[in-house]
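Note that one protein chain is taken out, while the other chains of the complex remain in position.
Right, chain A next:
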Amino acid sequence: MTRTDIHDRDGNAVHVRGLVKHFGATKALDGVDLDVREGTVLGVLGPNGAGKTTLVRCLSTLIRPDAGSARVAGYDVLRQPRQLRRAIGLTGQYASVDEKLSGTENLYMIGRLLDLSRKDARRRAEEMLERFSLTEAAKRPAMTYSGGMRRRLDLAASMIGQPAVLYLDEPTTGLDPRTRNEVWAEVQRMVSEGATVLLTTQYMEEAEQLADELTVIDRGRVIAGGGVDELKAKVGGRTLQIRPADRAELSRMAEEVSRAGLAGVAGATADEAEGVVNVPIVSDEQLTAVIGMLGGRGFAIAGISTHLPSLDEVFLAVTGQKTSTPAAAEQHTDELEEVAV
C-alpha cells in the first residue's frame, strides 16, 4: 500500500466540499470548503465554537458529516474510513495518551496497534522519545508529565505511523509561551520532512508562525481564506508610520497630513508614546504623495515604515468580533456535547 499519490489532480492532500454537520439545532459545520496542498500547512482560524474541532473530527472519521464530501490522502472520508485511518495522525486539544502508562509504553502500544513487530515498535518508541526530548521521562507514567511534555508525547504518538496528513487541533491551547515554542519547532520540523498539516488554532501568532495558507471559519462557515499576506491585504491597506526628526513636530505633522486633502488619505494620528505619525493608506501612490507633501512643506523626516495589519485586526475585520476567551470556549464545547448526546 505504498502510495505515491496522496493528492488529487490539483495537488491537494485534503479536499473538502460542502461539509455539513448539525448537532440538533446547532450548525457546527454549515457547508465548509477547503483544500490543503500536499506538503503545506493550512491554518484553520476561528473563535471558539466556530466548528474547528467538529471539522477535524469529521476528517478523522470520529464523527460522520451529515452532508458534503471530503478526500484526505486520496481516500474518501465517508467511503474509505479504514484506509484513511492508516494515513492520518491526530493530536487533539486534550492530550490523547494513556496517563497511567509511561511514555515508552504509550508509544510501544501505538506501534503495535500499527502492526509494527515487537522489536520495531520498541525501536520506534525510543526514536520518538529521543526526538521529542522525552528520553529522561520515558519510564514515568504520563500523568507525572508537565503539560508541554504530554503534548510532545501526544505529537510523538501521532508520528509513530509516519502519517501523510496530520491534524493538529489547537495544539498549543493551554501551554505557556516557552512550551508553545517547543511545539511549534516540532511542527515546523514535521513539515520540513514533508507532512501535510491541517492546524486549527485561535492564536493569530500561531497561524502566522506555522501556516502557509489560512482559512477563517466562523459559525460553521468559511468567511475568508488565502495566504497570510493575501488575507491581510484583503482586509484593506497598510499603516504608514512616519517618524519626524524633531519629536515636537509630531502633532503638527499629523494635522498637516489630515488637512492636505490627498486622495484616499483620511485621518492621520499622532502616537506620542512611539513618536510616530500613523497614516492609513491603501496604495504606494498615497505613500509617495504623503511623503512628498511633507517634504515640500519643510518637515524633517527621520524614518518611515509600513505595516500590514495584525491577524487580530484581520480577524476583527472579517468576523466582526474579537477572538473569544478560553473560558467561553469550554462552555461552548460543553453545549455542543450536550446537544450531541
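Definition applied: contacts are C-beta pairs under 8 Å (C-beta built on N, C-alpha and C of every residue); 3 or more make two chains touch, one makes a residue touch a chain; residues count from 1.
The definition used in the following text is that contacts and distances are computed from a predicted model.
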- Pick from "HSP20 family protein", "TerD family protein", "Transport permease protein" or "Dihydroorotase" the UniProt protein name of the chain that isn't shown here. "Transport permease protein"
- Task: Consider the whole complex, including the chain that is not shown, and state which of A:Val36, A:Ala70 or A:Leu90 touches that chain.
- Result: A:Leu90
- Item | Sole residue of A:Val20, A:Leu78 or A:Met109 that reaches the chain not shown, by the stated touch rule | A:Met109
- Task: May I ask which residue of A:Asn12, A:Thr26, A:Asn48 or A:Thr61 touches the chain that does not appear here?
- Result: A:Thr61
- Message: Using the document's contact rule, name the residues of chain A that touch the chain not shown here.
- Response: 1-4, 6, 13, 38-39, 57, 60-63, 73, 80-88, 90, 92, 94-101, 105, 109-110, 112-116, 141, 157, 162, 164, 190, 193-195, 337, 340-341
